[in-house]
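Worksheet for the structure shown next.
Excluded from the complex is one protein chain; the other protein chains are retained at their positions.
Chains here go by letter, A, B and C, matching the order in which they are written, and residues are numbered from 1 within each.
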């Protein structure tokens, strides 16, 4: 029996050049940097990697570049979802041929499918893939994969060897582990929700595919190591910091732009994202970048931004009343001008 | 000023051959049949047309075939959403070159984007398209396009000439019409929700892109004509029937399989869908087909199925108690065997 | 057979005195005013009437006052939901004794119950009530009452004579009418969603319980009359205005505070609501009141506010860029002070 997939697999972003195309040299440099900082594996063509915004050909090229650059130093989990099952299986074959360890396949999206269809979809893939398959459950974006479906697929398809779950729902993870582990001890459970990484590991997960590890691989790796070693007080402190960093990146800009901004701060030219942004969004992203730089500098990952960082987000000499007065004044002025 | 888009645009399905590829002769025959039965336009590459399950090349081929077959008899509204804005604009250019009247572009999906991103996305398209654009709002599947965004895009982009809204929310449609019509009298409002077609037309919509019109174009066209003529009692009776037919097709199988089953009954070889189905689903679809055949035969569109149709879905000589007894018996048996 | 409930039933608000208690004289004056302006009936203890914020004793007193003041001029539909079935049936008996036409009972709330429990709840009430019962479906706040449950209750309980549905979902209303009307021609369908009143009446509803009719009974009554008379162009124009008024009242403050503010403008002392408000909310409500006064004055229901009203919400000499500049300036200042 092969060892279970385990550890932190980084769902890497893709740098673009000035024309918006894949920036291959920067991608190679970024992959090296991640491996050197201790991530256990790479995970191209995930949600963080914006797989839906590339063409089918580009998705293959991204994996080929990474496989070539990695040269077996760490395993690769390649996102392989395509427009339909036939195309997805072809992608599995291709990724197998370039030496990736396993593929990850998101449940069908756009249409919201029920459990029977989700089962039938993965069953056809599981029966025809030459490479190990990780189910990818992300109910926020795609049809949910429920516990009985995971159990049935694990029972019937030995090529299906893991699930990556991005729901962040701990009882759900426990239910999956209870349903599958007795009959499939080789089946791995990975969490995609960084804000729950430590407790997920403590209740039995094998690892994570965490977008934060593309930004601060040192931190995610340390959290993993401390948790697995049972050093819970230290781990908890890092998990708390990781929640702050993750929340800032995920909730302050359209996903994954906050993560792109943070990777820029680590020294990579990410280029413009493929989704157009309004002028306000570009301004917001600059402010966000400043905040992120302060967070990263507090861990020694970058310098402080020019102008420095406040020690707290709520300085004691300014109170909510002051904010309220400013806001009321502006709103009144807007009203006066008939603008609001 | 060009006339507003108006009337019923049929979001056509795509027949497959035995290998699951596009069945071109059957598609051409189906298009002719729809036009002969009075639909005002065609709408390939919509949700009903399963645009996400075809490759980029196949999507172009579908529109090219339909444009060729239609030869200008009715206008074509072609779904043009691709993986990113650059590819989408290229698709707009291609569809323009083959003579379609306008494209329809769904809001970004998979990622759930906010109003600023939705605006920026359509603004870039609206500023660069050679062909008129219809916004496509389907909040069940894609990022919602809110009223201020529709208003802003209508104000800023003259190439954006319509919205297709599949929410079925009448107050929302009223709000959009109020916000846009004063400054853009040429802007059209189309509803994609068949179960509300008559009231949508009565509160000011210009037409619909209704999946039922691919199954029973005679009925949808008649409902449109009666409603526009103010013959409300007759229209209401047809709307009621349409709700039953639409509900049966949309809620009894994974979308759009109920519609595929119904088009088969009208005499077209649709082939297998591209999404795998479980054995139970295939059985369910056969039962559904029987129900649909009864509905369609009651309007004279097909013969009754072998075995005939009941006059009502709740026959008087059978009561709920009987069903209940059967169900209880089975459940008890399942329990006894430890299966449930 | 009794005639179906029909027309506009006003879900009246309750004025408070300076101690927050029921202001009986003002309530009596308000009721007279509503009847004089043409509402077909009254509906105390609805969601608009904040039934959950009164004690069981207060709820009875409100109905008793209104019954006494109405003296049979219009029928009363009294909200009768209490903590449990036993208490609810006692309330039905009491309301019967004071002469109300029927009660309205909201589905169980707080806990989200399934169809079987919703059925069992109303079945026990329907079998034990001395007074006609209207089901009250408001899925935003309470357990939903689905179509099969409405059908089953209508079939089994002759004392259940109507449903008030506040979902605003027109296909859902069509489904209910189709399911129930054949066997229960006396069963009435009322809509609680003002923004869809005209189309609801056109597809077969009997009337509405519309909060706007407590603010502008003249308008709601006129919309009802024009729609029933088939004068659709005139009706549509009023429906559009009603959407604006309704949206402003319902979305600009916590429900039903926007309606309370508007009734104040019609000349009634409503007192403070029972739910505490923050300082910002009180300021917001003053701004809202100004907006509402302009809306109401445009129909001649009030004078314009001191300072006048703009002719449009988007004056031509001010553009979005100006707003944007102000907002950006303020946000930058807030950032500078570390407040945002």
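Operating definition for what follows: a residue touches a chain if its C-beta (ideal position, glycine included) is under 8 Å from a C-beta of that chain, and two chains touch if they have at least 3 such contacts.
Model, not experiment: these values are computed from the prediction.
Trainee: Looking at the full complex, which residue from C:72, C:185, C:276 or C:300 touches the chain that isn't shown here?
Mentor: Of the listed residues, the one touching the omitted chain is C:276.
Trainee: Over the whole complex, note the residues of chain A touching the chain we left out.
Mentor: For chain A, the residues touching the absent chain are 152, 168-171, 174-175, 177-178, 193, 195-196, 198-200, 202-204, 230, 232, 236, 239-240, 243-244, 247.
Trainee: Given the full complex, what residues of chain C touch the hidden partner chain?
Mentor: Residues of chain C in contact with the hidden chain: 20, 47, 52-56, 83-87, 108-114, 116-117, 119-121, 123-124, 140-142, 254-255, 274-278, 280-281.
Rule of thumb we're sticking to: only the chains that are shown with their structure count from here on.
Trainee: Which chain has its Cα centroid closest to the overall Cα centroid?
Mentor: Per-chain C-alpha centroids ranked by distance to the global centroid put B first.
Trainee: Using Cα averages as centroids, what's the distance between chain A and chain C in whole Å?
Mentor: Chain A and chain C have C-alpha centres separated by 45 Å.
Trainee: What's the distance between the Cα centroids of chain A and chain B, rounded to whole Å?
Mentor: Taking the average C-alpha coordinate of chain A and of chain B, the gap between them is 34 Å.
Trainee: Taking each residue of chain B in turn, which ones touch at least two of the other chains?
Mentor: Chain B, residues with two or more chain partners: not present.
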